[in-house]
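So that we are looking at the same thing, I have put the structure below in structure tokens.
Removed from the display is one protein chain of the complex; every other protein chain stays in position.
In order of appearance the chains are A, B, C and D, and numbering begins at 1 in each one.
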Amino acid sequence: MRKKGPGVWYLYGTVIFFVLWQAAAYWVALPIIPPPAAVMANFIEIFVSQIAVHGFYSLWRILAGVFFAVLIGIPLGLCMGYFSGWDKLFSPLVYLTYPIPKIALLPVVMLVFGLGEMSKILMIFLIIVFQVIVAVRDGVKSIPKETYYPLYSLGAGFPDIVRDILIPASMPKFLTALRVAMATAISVLFFTETFGTQYGMGYFIMDAWLRVNYLEMYSGIVALSSIGLTLFSTIDYLERKLCKWQYQ
Amino acid sequence: MRKKGPGVWYLYGTVIFFVLWQAAAYWVALPIIPPPAAVMANFIEIFVSQIAVHGFYSLWRILAGVFFAVLIGIPLGLCMGYFSGWDKLFSPLVYLTYPIPKIALLPVVMLVFGLGEMSKILMIFLIIVFQVIVAVRDGVKSIPKETYYPLYSLGAGFPDIVRDILIPASMPKFLTALRVAMATAISVLFFTETFGTQYGMGYFIMDAWLRVNYLEMYSGIVALSSIGLTLFSTIDYLERKLCKWQYQ
Amino acid sequence: LTGCTGNKTEDTSPKHSQLQGLTIGLMPDVDSIPFIIAQEKGYFKEEGLTVTLKSFKSAMERDSALQSGNLDGTISDMLAEAFAKAGGFDTVITSLTTGSYKMVVNKNETVASIKDLQGKDVAVSKNTVIEYVTDKIADESGLPANGINKVVIPQIPARLEMLQNGKIAAATLPEPLASVAIKNGGKLVNSSDRLGINPGVLLFTAKAVNGKEQEIHAMYRAYNKAVDYLAKEPLENYIDLVIAKGGFPQDVKGALVLPQYKKAVAPDPKDIDAVMTWLQARQLIKNKYSYSELVDTRFVR
Amino acid sequence: MIRIKNLSVAYEDRNSNNMALKDITLELAAGETCAIIGPSGCGKSTLLKVLAGIIKKFEGTVEINGQAVRPQKQKIGFIPQNYGLLPWKTIYENIRLGVKIKNKQASDNRQNQAAMVQLLGLDGLEHRYPGELSGGQQQRVALARAFLLQPDLLLMDEPFSALDAMTREEIQNVFLQVWRKHSVSTILVTHHVEEAVYLGRKIVILSATPGRVSKIIDNPLFGIEGVRNQQDFFRLSIELRKMIKEDWSK
Partner (left out) sequence: MIRIKNLSVAYEDRNSNNMALKDITLELAAGETCAIIGPSGCGKSTLLKVLAGIIKKFEGTVEINGQAVRPQKQKIGFIPQNYGLLPWKTIYENIRLGVKIKNKQASDNRQNQAAMVQLLGLDGLEHRYPGELSGGQQQRVALARAFLLQPDLLLMDEPFSALDAMTREEIQNVFLQVWRKHSVSTILVTHHVEEAVYLGRKIVILSATPGRVSKIIDNPLFGIEGVRNQQDFFRLSIELRKMIKEDWSK
């Protein structure tokens, strides 16, 4: 199945990405899409001096936000998927709050948590927690009911069912949700990191944009893409580890 | 399973939603969170004159964006899930482009597609298409391989496999993705509907926010929540119809 | 993490130790320059004051920070003050700041006067100081109220791009991006400086005005020192600082023309009135606020 | 001691109510074995699911040792018709599942497990997942799980159906060993008349849908060593087969 290691394919993907980008740059022929070579040169130039520290801040915020989203989202999603009462009670609530544009909550979040790290992490959390809840809930709901029979007949309690069925069975779906959540967290940085900080890829990209410095802006985007690629392939790796049984 | 119709539960959910909101408003005691009663009064007052038309514009853009995301995302996701070659080729590409903050593409989209409806729908499309691709792909990947055996032994072609296995088997996961995509589409209106238009809930909310008119802003949020609730319950309904076999 | 404070350590001399800190919000525009200078040249410290400058990328985030009590004061405009009042927030204008908004025509348009823009697309952001200035410019040249076709593009860099690529005829831009547009071939039509209108103001929360009177006085002393500095020093000497700290484009070096900075003064009642009239005519606020409701003249007159 | 009285079970369909079991009355002394024979679709699996506490909506009374079915309290070993293995657990973990959940503390039965794995011919497969086994091997894993649990009540739904004749005989004997050692009350569903005669002290014949008890036979040959090669065994099997034929063709 993998004669060539995944690394090779990532290389192909990256090459295609750059080719498409070059084509777009060529076609648009405007500073708003600088050619990849120029961007990469700039990226390498400013990586150590600027991007590294911004990237570090963003990474920590993303991971913290995702961590809390998972911490809240998984138990809630599991319970909503398993107990139809929970689902009935919380689903309408989720359905009502999920579509609220999270930017509208910015004043409230600022009020309660100030302008510091907490607010940014909370914004990320608020954006992705619903995705995790819905995905885990739906994952649990799609477990065929026969799967539970052996545990029912053993008189297993809810903790047993969680450990032996709900978690492993919804793991693939949860990992999908995690992928989507991670990517969402990254792509909303531009609005979670623009207040009260001078660090973070979001800040860096918006700052470059307002400075009409498209080279730096695109360097920032390249950095984000790389963060994304790294996180995604980590999840792929996790999936192969945790869901071995699916990959025979 | 449903002695009380789902309607009752939605009512409960809505009530809880308002209670929580009232509590927050009471606790914060600032115009940043107006009390729900005031907002509902305002909502009713401006519904016909303002919100209805904004809501209509937004609904059409969301549906159009989701439609195109589904149109592209499902076939691509199905192929990526089924053919490991496609997956290897496109996954790195998706992993690289998914985390790009779509705001960075705003100038390009505006330049190429102008300020009209096309651009807004395209922005929505760009934000949600990746979610659909990843979810459908992962859905297909999690189909146990024995499921294919009867069709393989019948020498079924790819179209048969798509129709008889891939689509029905990944339908629940696709509907989850659709839920997440819809909610995302709604919650990013604030930034897809701010340019080149004076209609749409996104415009309405951002304008109200700018004017520090929190009453109207919250009326807008209530409208969005209702749109969200409607779309979500439509998907729930669809799920019960299309995935009947899961609900015995 | 703490705004533009630079890396100066806190002043602990006993004489000033009673002064509390001030937190002030900035935007990447020319109004903010005196604050950056005062901070970087140490004028605030000379007054024994610790000022934390928080920069924001969008007006809404800035307003939210002020409304949620995370800022004492901020660079803002008269419209924002009126909106805040109407929205139930207790904030006051304490002085004018010096800003500049320019209407720029794209280089391919043959526009001799503003009149030629009749029926053409002009990019603005709606219900903001940008639209206000645009209306004033149109008014002044005798164009009817709906003479130009206003296109809403709130993101300033996007507005700039659309202008430079000929997708719109003209755009109203704040400095420093107006300078970028002009440098790249755009033609200046008119500006707030030329019209003599100046809607930029410094806003404080009522809480800060009442609780930090000393501090605000000290801040204005430092502000005025910075204005002195800006008046006598050539631009080359501080442009790099402004670019670095103010979030200005590198491109403006050599192109940016700063407005004549004036020492802090209270706004002219006429100007306030003009803004109120404009807002009311467009039904953006219900009640017309009086000068004394909006402006607190206890710091500067 | 199992006492089933007037048990009726219906599956709620989208549009109709279809009766699976009707008026079942049955008693089984503690430590007894009972083989159930019935035509396909008559409700045998349904009956076992009721006893295993999986189906909770039924009419009539079902008691295990005088109590209603409560798997939390009773130790029930249930082998469903589709084996009930968890695809994400290795064979080793699947076999341990029962003891892990039931005997939380006493985890000293590794040896027992190794012995059971050996007896059922599963050695070398412990680290595979169920999807990597043949049908018969999966069935043996389910048997190992149930036997290892040493339950109070053992419910087996066609437990040897995927095994070849020789393996089947061996494992029937393994069952008898377990049964003798722990005197487990057992109900097993089978389609093999010989199996019923060999393993069932009682043999219950159900009639076609909806399942009713048609006949209950006390089997005199149960538990006799080497009975499988005796004439009596053949005779009883043939007799029983005739009985069934008559009964089901009605």
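Definition applied: a contact is a pair of C-beta atoms (placed from the backbone, for glycine too) under 8 Å apart; a residue touches a chain by one contact, two chains touch by 3 or more.
In this text, all values refer to a predicted model and were calculated from it rather than measured experimentally.
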Which residue of D:T33, D:Q81, D:Q172 or D:S214 touches the chain not shown here: D:Q81
Contact partner of the left-out chain, one of D:K100, D:H191 or D:K215: D:H191
Option from D:S8, D:T25 or D:T167 whose C-beta touches the chain left out: D:T167
Which residue of B:L11, B:A29 or B:L154 touches the chain not shown here: B:L154
Footprint left on subunit B by the chain that the document does not show: 146-147, 149-157, 160, 164-165, 168-169, 171, 243-245, 248
Residues of subunit D (touch criterion as defined above) contacting the omitted chain: 11, 13, 37-41, 43-45, 81-82, 121, 128, 132-137, 140, 157-158, 161-168, 191-193, 241, 244-245, 248-249
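The working rule: only the chains that are shown with their structure count from here on.
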Highest C-beta pair count, chain pair: A-B
Whole-Å gap separating subunit B and subunit D, where each centre is the average of the chain's CA atoms: 49
Gap in Å, rounded to a whole number, between the CA centres of subunit C and subunit A: 36
Length of the line joining the C-alpha centres of subunit C and subunit D, rounded to whole Å: 82
Multi-chain contact sites of subunit C, meaning residues that touch two or more partners: 60, 67-68, 157, 161, 165
Shared-contact residues (touching 2 or more other chains) in subunit B: 30, 32, 103, 107, 111, 144, 209
